[in-house]
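Have a look at this one.
Complex shown without one protein chain; remaining protein chains in place.
Here the chain labels run A and B in written order, and each chain numbers its own residues starting at 1.
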Amino acid sequence: MIALLLRDIRLAVRAGGGFGLALAFFLIVTTLVPFGVGPQNATLALIAPGILWLGALLACLLSLDRIFATDFEDGSLDLLATAPIPLEGVVAIKALAHWLTTGLPLTLVAPFLGVLLNLPGPGYYWITLTLAFGTPALSMIGAFGAALTVGLKRGGLLMSILVLPLYVPTLIFGAETVRRGTEGLATGTPLALLGGITLGAVALLPFAAAAALRVNLR
Amino acid sequence: MPELGKYAIEVTSAYAVSILLLVGLVVLSLRRGRSVARALKNAEERHKNG
Partner (left out) sequence: MSLWEYANPRRFMAVTDRWMPWVFGAAAFCLCTGLVWGFFFTPADFRQGESVKIIYLHVPAAMMAINAWAMMLVASLIWLIRRHHVSALAAKAAAPVGVTMTLIALATGAIWGQPIWGTWWVWDPRLTSFLILFLFYLGYIALWAAIEDPDTAADLTSVLCLVGSVFAILSRYAALFWNQGLHQGASLSMDAEENVSDVFYFPLLMSIAGFVLLFVALVLMRTRTEIRARRLYALSLRERMS
C-alpha cells in the first residue's frame, strides 16, 4: 500500500500535471476575483474566506480525473483490482495521494493568497485549519465521483456535475467556520461538523467508490 | 373567474406555469412511450422474420 502511495505521488509530481497546475489555478482564480468584484479592500475582506474555499474546491475538482483515468486506460487499474489488497484500500490510498499532491499544497498556499484578498487577521489561522480539515473530504468525495465516471469518454464535465453538489456540506461548514472565526464568534460546532463530514467520507466512501470501480471494470 | 384581488397575476401565473410543466411532462412521456413501443414492435417483427 505504501508502494502504491509513493508511486501515485511520484506520478503526480513527475507528470507535471495536477501538482503545479492546481496551485496555479488557485492563484489565477484568486487573482481574477478582484477584477470581477472591484478592488475595495472592505468588500474583498468580506468575501475572502468564501473565495479561498471556492478556489480550493475548484482547483481540487480539476485534478480529480487523474485519480483513476490514466490507470484505467493503461490497464493498471485491472491489476490493482486483482491485487491482494482490497479495492477499497486502493481507493483510499489513491484519494490520500490526491490529497497529498493537491489538498495539502492548496492548504499551505491559501494563507498567502489570503493576503491578496485582504483577509482579516484571525482569518489566516482559520482558513488554514478548515482547509486542512476539509480538503481530505474533497479528495475522497472526488475519488468517488472519478470512480463513477472512469469508463466514460467525456467524463470530466459530467463528473463536476456529480461531484459539486456533494461538496455542498463541506463548503458550507468550512466557509462558515472561517467567517465566524474572523468575526470572533464561536467556531466549535461548524468545525466539529466539518471534521465529522471528513471522517465520515473517509470511512464510508471508499466502499461506494470501490463498488463503482468494480462495476466499471466488469 | 373568482375574485383574486391584488394577487391575480401571481396566482394565475403560478397555476399556468405548473399546469404547463405537468402537461409538458405527460406529453413528453406519452410521445417517448409511443415511439419506443413502435420501434420495439418493428424490431421484434424483424427479429421474427430474419
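Heads up, the rule we're going with is that contacts are C-beta pairs under 8 Å (C-beta built on N, C-alpha and C of every residue); 3 or more make two chains touch, one makes a residue touch a chain.
Note that the structure is a prediction, hence the values are computed from the model and not measured.
Colleague: If the hidden chain were put back, which of A:Leu6, A:Ile161 or A:Leu199 would touch it?
Modeller: The missing chain is touched by A:Ile161.
Colleague: If you put the missing chain back, which residues of subunit B would it touch?
Modeller: The list for subunit B reads 2-8, 10-11, 13-15, 17-19, 21-22, 24-26, 29-30, 32-33, 36-37, 39-40, 43-44, 46-47.
Colleague: List the residues of subunit A that touch the chain left out of this view.
Modeller: Residues 144, 148-149, 151-152, 155, 158, 161-162, 164-166, 168-169, 172-173, 176, 189-190, 193, 197, 205, 208, 211-212, 215-216, 218 of subunit A touch the chain that is not shown.
We adopt the following convention: only the chains that are shown with their structure count from here on.
Colleague: Would you mind pulling out the distance in Å between where the CA atoms of subunit A average out and where those of subunit B do?
Modeller: So the centre of subunit A lies 41 Å away from the centre of subunit B.
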